[in-house]
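Encoded as structure tokens, here's the structure I'll be asking about.
A single protein chain has been omitted from the complex, and every remaining protein chain is retained in its original position.
Moving on to chain A:
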Amino acid sequence: MAEGPKPSSSVKLVLLGEAAVGKSSLVLRFVNDDFQENREPTIGAAFLTQKCSLPNRTIKFEIWDTAGQERFASLAPMYYRNAQSALVVYDLTKASSLAKAKHWVAELQRQASPGIVIALVGNKLDLTNQSTGLEGSMGGLSLSNAAGDGDDDEEEEGDARQITTAEAKSYADEEGLLFFETSAKTGHNVQEVFTAIANAIPESTLKTRGGPGSGRAGGGATDTFGGSGGVNLSAVGETNKDGCAC
């Protein structure tokens, strides 16, 4: 199946996080390279797709962008079902949003497909005073001096940052998450997040898909359904019986 010049596979990705942290904006930036100041809140969830090209393969992201308000949380399982990857987003300028993100990470680790690739993303970097300084140098993972800045001078002029890089980074390391600080507004680091996720998805999950955790990755779409449809059938029946809640 993977014999083509550049194998292409679909990866289901779900975005989770507190309301108004910029989940939809991240997606819009990634998919359309665009930014809108006042986007309508996502009701339920939005669905978009975008391809991500890697040296040896192409990943087609099927992105589920969920609503952030607390009470929509009970709908989330409907969307992260079968997801192979997740972006858990928080707002660098809002302390409470990291707590919520941690909650989502815990939820995913326990309830989502095993082996799900999770990236922790601190958005709205443009509102902090690092918005310009560190461009390019951040692979997302090496921010030690930035962390120092954040720790010492949080009250610096124009810096609305409330969550230091070090704090979030150490949490991400602890939980084994990818970690990035982004700005959907400037586009900083956005592409990198998705690329990193694409790289982190183990090739094995793309090829072997028998379990309910498998999406419709791999070659032709028809193949996918011929192959896994039967397997999925029972699983879907199950899920539907439980309603969308869990």
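Structural remarks
Please note the rule applied: a contact is a pair of C-beta atoms (placed from the backbone, for glycine too) under 8 Å apart; a residue touches a chain by one contact, two chains touch by 3 or more; residues count from 1.
Basically, contacts and distances are computed from a predicted model.
Within the choices "Ras-related protein Rab-2A", "Rab-GAP TBC domain-containing protein", "RecA family profile 1 domain-containing protein" or "Trafficking protein particle complex subunit", the name that UniProt assigns to the complex's undisplayed chain is "Rab-GAP TBC domain-containing protein".
In the complete complex, the hidden chain is touched by one of A:27, A:78 or A:177, namely A:78. Counting over the whole complex, chain A has residues 19-20, 37-45, 47, 49, 62, 64, 67, 69, 71-75, 77-79, 81-82, 103, 106-107, 110-111, 216, 221-222, 224-225, 229, 232-233, 236-237, 240-246 touching the chain that is not drawn.
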